[in-house]
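One protein chain is absent from this view; the other protein chains keep their places.
On to chain A.
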Amino acid sequence: MRKALAAVAGLAVAGLALAGCAGSNDNGDKGDANDASQVEVFTWWASGSEKAGLDALVKVFDQQFPDTKFVNAAVAGGAGSNAKNALASRLKANNPPDSFQAHAGAELTDYIEAEKIEDLSDFYKENGLTDVFPSTLLDRLTVDGKIYSVPSNIHRANVTWVNTDLLTKAGIDPKVAPADLDAWLADMQKLKDNGVETPLSVATDWTQVQLFENVLLSVLGADGYQGLWDGTTKFDSTEVTTAIDYYSQLLSFANTDGTGQDWPVATDMVIDGTAAYNVMGDWALAEFDAKNMTYGKEFTTWPTPGTDGTFDFLADSFTLPVGAPHAAGAKNWLKTISSADGQKAFNLAKGSIPARTDADPADYPEYQQGAMASFAKDTVVSSLAHGAAVKVSWLNDITSAIGQFVSTKDAGTFQSALVDAQTKGLGQ
């Protein structure tokens, strides 16, 4: 009996030891550049309009490349933060997916510096993408002369959503955007005098970052704003002080209970008429549609005052990791994403606009038509709040500085925190 027990225990130990060894070593088959049998695509599109967009895209992919099998490696939750952590550990273990989703622009910096993703400049040339994507967008995507990702869609972050009813009642024409921040603040005062308790609605920290980014863009202009992220504009300049001043004036017209609430809460305030304005990206359109609001009648949009003529962009994009097991399959996937059909299928489902300038506006609803027209002619700048302008750790520092400012209203500390974040972010 004893012996039997000992034998069982011994076997259990051996079994566990073996189990510990297995599993860590199954990425022996290193990347084969010509393997197009399948493509494993890593995203955080697991629900809602994002899932619908991905499904639509896969449909087009299956038509264009019937021989390449699509393997969905989506990780749900947390606006991508769960997925980003899962992805980082896979990349660190040299077990990359064939292609992964990331916000286009500076969010890729960490991957580029670690040499985890391939330069796709040749892919752009081969497929003529340099001609169909606007050059201002290509400028934003280029790092040291190289492009590392292929955008699937474009969102705009400098959009103000307006409740027309409240404005009309207060004697303000909702169709005409205020010329600048001063005019906008005057309108807010007018609304307040007419009994609108919260003219502007805000939600949790990142939505306040997005509002601040709009103010910076409005005060500094496209070049000055863009300079903040490469160091040509300093955060201790007087313009930034002015921007902080405007920002705190705007906050004085905003609700104070935003912290901890997600963006739809703030957008809903415009929908149900408790707030007149909300600054939010154009994914808010889906929220208005869901509540049966008519564009141009019950609500309207304009570029945030002072930012007309600029397009504050963010984009989802796909990459080719170094050592991808099915690199040819990944290239097929990138071809579908960048093709006119792929972009149309995806963006109609997700509610964003295509990155290609040769798309036919007639295929899209009214709001998107306007956004497509601006995207084609406006100056494109990178969104701070959504990973296009700076790398993640820099954005984290700014987010925390804004969180602190919102609770303490200490402008001096805020500005010096921004200066520190810039110094650290630029690695000086």
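Here, contacts are C-beta pairs under 8 Å (C-beta built on N, C-alpha and C of every residue); 3 or more make two chains touch, one makes a residue touch a chain; residues count from 1.
Simple rule for what comes next: contacts and distances are computed from a predicted model.
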| item | value |
| --- | --- |
| Protein that the absent chain corresponds to, by UniProt name, given "Sarcosine oxidase subunit delta", "Sugar ABC transporter permease", "Electron transfer flavoprotein subunit beta" or "Hydrogenase" | "Sugar ABC transporter permease" |
| Chain not shown: contacting residue from A:A36, A:L57 or A:L91 | A:L91 |
| Touching the absent chain when the full complex is considered, from A:Y111, A:W161, A:W184 or A:W333 | A:Y111 |
| For chain A, residues in touch with the removed chain | 2, 5-6, 9-10, 12-13, 16-17, 20, 81, 84-85, 88, 91-92, 110-111, 113-114, 116, 197-198, 204-205, 255-257, 259-262, 274, 392-393, 395-396, 399-400, 402-404, 406-408 |
